[in-house]
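The excerpt is restricted to a subset of chains, each kept in its original location.
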Amino acid sequence: MPFEDLGFARVDHHRALRSFGPEVVYARGKTPDETASIVTALLGDGGAPVLVTRATQAHADAVLEVAPATGWHPRSGMLVCRGLDPAEDAGLVLVACAGTSDLPVAEEAWVTAEAFGCRTDRLVDVGVAGVHRLLADTERLQRADVVVVVAGMEGALPSLVTGLVAAPVIAVPTSVGYGAAFEGLAALLGMLNSCAVGIAVVNIDNGFGAGAMAARILAAGRHKPNGPDGPDEPDEPDEPDRKASG
Amino acid sequence: MPFEDLGFARVDHHRALRSFGPEVVYARGKTPDETASIVTALLGDGGAPVLVTRATQAHADAVLEVAPATGWHPRSGMLVCRGLDPAEDAGLVLVACAGTSDLPVAEEAWVTAEAFGCRTDRLVDVGVAGVHRLLADTERLQRADVVVVVAGMEGALPSLVTGLVAAPVIAVPTSVGYGAAFEGLAALLGMLNSCAVGIAVVNIDNGFGAGAMAARILAAGRHKPNGPDGPDEPDEPDEPDRKASG
Amino acid sequence: MPFEDLGFARVDHHRALRSFGPEVVYARGKTPDETASIVTALLGDGGAPVLVTRATQAHADAVLEVAPATGWHPRSGMLVCRGLDPAEDAGLVLVACAGTSDLPVAEEAWVTAEAFGCRTDRLVDVGVAGVHRLLADTERLQRADVVVVVAGMEGALPSLVTGLVAAPVIAVPTSVGYGAAFEGLAALLGMLNSCAVGIAVVNIDNGFGAGAMAARILAAGRHKPNGPDGPDEPDEPDEPDRKASG
Amino acid sequence: MPFEDLGFARVDHHRALRSFGPEVVYARGKTPDETASIVTALLGDGGAPVLVTRATQAHADAVLEVAPATGWHPRSGMLVCRGLDPAEDAGLVLVACAGTSDLPVAEEAWVTAEAFGCRTDRLVDVGVAGVHRLLADTERLQRADVVVVVAGMEGALPSLVTGLVAAPVIAVPTSVGYGAAFEGLAALLGMLNSCAVGIAVVNIDNGFGAGAMAARILAAGRHKPNGPDGPDEPDEPDEPDRKASG
């Protein structure tokens, strides 16, 4: 059976093989005991990473009892019950965040990427209204293989960063702000409408999703079953119509 | 000077060097003549790809006069004035779309990816309500290095696909639908809230953005200035707090 | 008089005859004592089911004092003060829910359906990102006469389920999620825009409404006054225009 | 192979067996020729109903050429290329609509239900502000096995009707109205928040979806594979906690 039924949850033991990456447990709405039970079941199965997100101290206490090697990151509420060691040639994920208040989301992103075996770098407090602070770090930005940009309020930082680098940029809107920020809606819309090329967006405050996407990107082209040969039945490219109308 | 001033536009000749990819001209709101002038200026400069998006037949006629080698894709309104040839080992971008009505956006995505030098594959009409049509293509999905999923209405296809592959998934909501689809808002929200891990979203109907993001992803780790050595000043990883509270 | 006036509420003693099903008391905004008074009045009248929804422990305590046979389901806040016993040939309502966090709403649905005399089955934790967990239960899904699907986040599960079964599907969006889930709006819009055929939607978190709708569906065609004869004045069917224009 | 690939669409020949009902072709965004090709492919396969929705006269002309027996309903844009004959004991679907402007959506609902083999009845112009017009038809309403209620503006009619009948009610909001109707949003929200018990909602203007849901409801309990025996592994009912807290 490809999954185990705990009654309140079905643990999917083959996910790491079938698709990619860790089993992740979303702690909100689960009791500490339920969370620890799921972690125990997952750790008993193979070597894929196991993470818990949005955990409280109570969740952490219960998990650390059953999995003492777990790393606990209270600012972001992340528990890394089992992570991967970065390979020698692991790609580099840079997480940049616009303001100090965006740090919990940014930490969720880099802890996730590290648990997936990526190397990480961080830039903090580089908002667009003081653009020289960002430009001073251009080289550091350009060393990254993937850039995650975390910003609330107007969410303008990803557009700026994307213009400075060749790497793909993952934008994370945060709920930081007040009034017409509407709990992150302003930043989300700003990022979706970016005039920059080479950017994609995850949900508001979803640092985990950005870190996991970064890890998938770095793994792209390595895990695919067909090896270097490509598709065996390649589609013919569209033949565009080169003639003008009349 | 890194850019040329045409009066109504500033052509940025160094963008391909500095960041990544083609100069792209958004035709909506520009006259055919203005569009052709910008294309002429861009083609005179180096070898980066040059694309026009959201073009009408009138734009195409004007551009084909000054750039006869241009490829014209009327369903998506794309003009490829100069594209890259795919390398031997170019990565594979698969574009899947939920219904026939999503085809214009899907074409915008694959034409863009090809112009950036990627190989592409396509899956059409694989909506979630007939999941066996999608599952029949699981192997083909798993051969791709990056998957772009285009869907309107409830926008559920990306979640499903992401669970089947290890590649990063770029989700493109479309404005296909009526009533409470609210011009693509339903699909956009659905994709942003996906329960799947390894997915990021671009603007409604933004096939170009998805194709360009896919190309950036495939190039990740190849173009970066620092070569294989990684950052010279790596940050120390956060030392998580492993102790339970009392 | 068809109703009794308690001052703060009018108890409708004929509803079970006139339309269908139990008297239901929405506890939020009522004191425990008010709730118990209404329950007492309703139990004194005939044999229709009597339910209380969104009850707290304090409501439960007050009601159990006046109606000791009441069943109390704290996870969903449901009190079944008087339910129907399922008939031998009672129809089967299957309640499927996408994640563990959706359980309170799912329980509200199945407790309601049972109180109305239906048999129930349940599937828990069958999200779309791991579609094989759902497909493994296809036969079980197909045995149901009505399927209730409960999901938050992107709300994609109902589309998928509807493609697998011939039974009518009632979709219940939940407020589970964060950021652009907007308290269940994303799931609601997703379900309303489902590309599947044979699906209808109730309010966010309205497990009670879904359970009651399921029970009405199973009773359809049994209680109607005209018996097997049908309408005495059937309308002529529309005569469609078969001719092409010109 | 369970489906046929037309290049621009995948025709699913097993849907009628696997799930329920007709193949439906959404004409908007397809050319008349594409529509006619899909219809031809579908008619060549078995005996399930085949419908086209949101068709224009041009679509109708193309389809009638390849399928002369098609019924064309121009008010709602419905083409019934192959319908089912109602059985002797077919259930009765009553479609009620609030105002004359709601007729196109109402017709979409009843034409669909008839194509699925249901008998239908209709009530037109029974808005809530003249409630005696509705009450005069109470008996007729109560003869129906399923009631579909179509209304724009404030969308209040379904609540009223649901209080008068024991049958399940499917509510269809329409985009009829102006100003703060916001293209059907007001009616949609009204119906989702109905205080009545036994009601579910489909998308704005989605008469087809309501008709199909009505047909599924009438078929509930007849087509399921397990016959009269029910599930072989019935779950134990939840054992509620009957004790008060202290």
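Order of writing sets the labels: A, B, C and D. Residues in every chain begin at 1.
Methods note: a residue touches a chain if its C-beta (ideal position, glycine included) is under 8 Å from a C-beta of that chain, and two chains touch if they have at least 3 such contacts.
Since we're looking at a predicted model, the values are computed, not measured.
Whole-complex copy count, one sequence throughout, 4 copies displayed: 8.
Rule of thumb we're sticking to: only the chains that are shown with their structure count from here on.
Common neighbours of subunit A and subunit B, by the contact definition above: C.
Looking at which positions face the partner, subunit A and subunit C present mostly different ones, since fewer than half of the interface numbers are shared.
Chain centres here are means of the Cα atoms, and by that rule the chain farthest away from subunit C is B. Centroids of subunit A and subunit C (each the mean of its C-alpha atoms) stand 37 Å apart. One simple way to say how far apart two chains are is to compare their mean CA positions; for subunit C and subunit D this gives 19 Å. Per-chain Cα centroids separate subunit A from subunit D by 42 Å. Along subunit B, residues 99, 130, 162-164, 179-181, 192-193, 197 each make contact with two or more other chains. In terms of inter-chain touching, the protein chains here follow a pattern that is not a line, ring, star or complete graph.
Those residues of subunit B that touch subunit A in the complex are listed here as 18-21, 24, 57, 60-61, 64-65, 68-74, 80, 89, 91-92, 107, 110-111, 114, 119-122, 139-140, 142-146, 162-170, 188, 192-193, 197-204, 209-210, 212-213, 215-221, 223-226, 228, 230-231, 234-235, 237-238, 240-245. Across the complex, subunit D meets subunit B through its residues 2-3, 7-10, 12, 15, 18, 26, 28-30, 34, 173, 175, 183-185, 188, 203-206.
Considering their complex, residues 98-99, 127-131, 135, 153-156, 159-160, 162-164, 177, 179-182, 185-187, 189-197 of subunit B touch subunit C.
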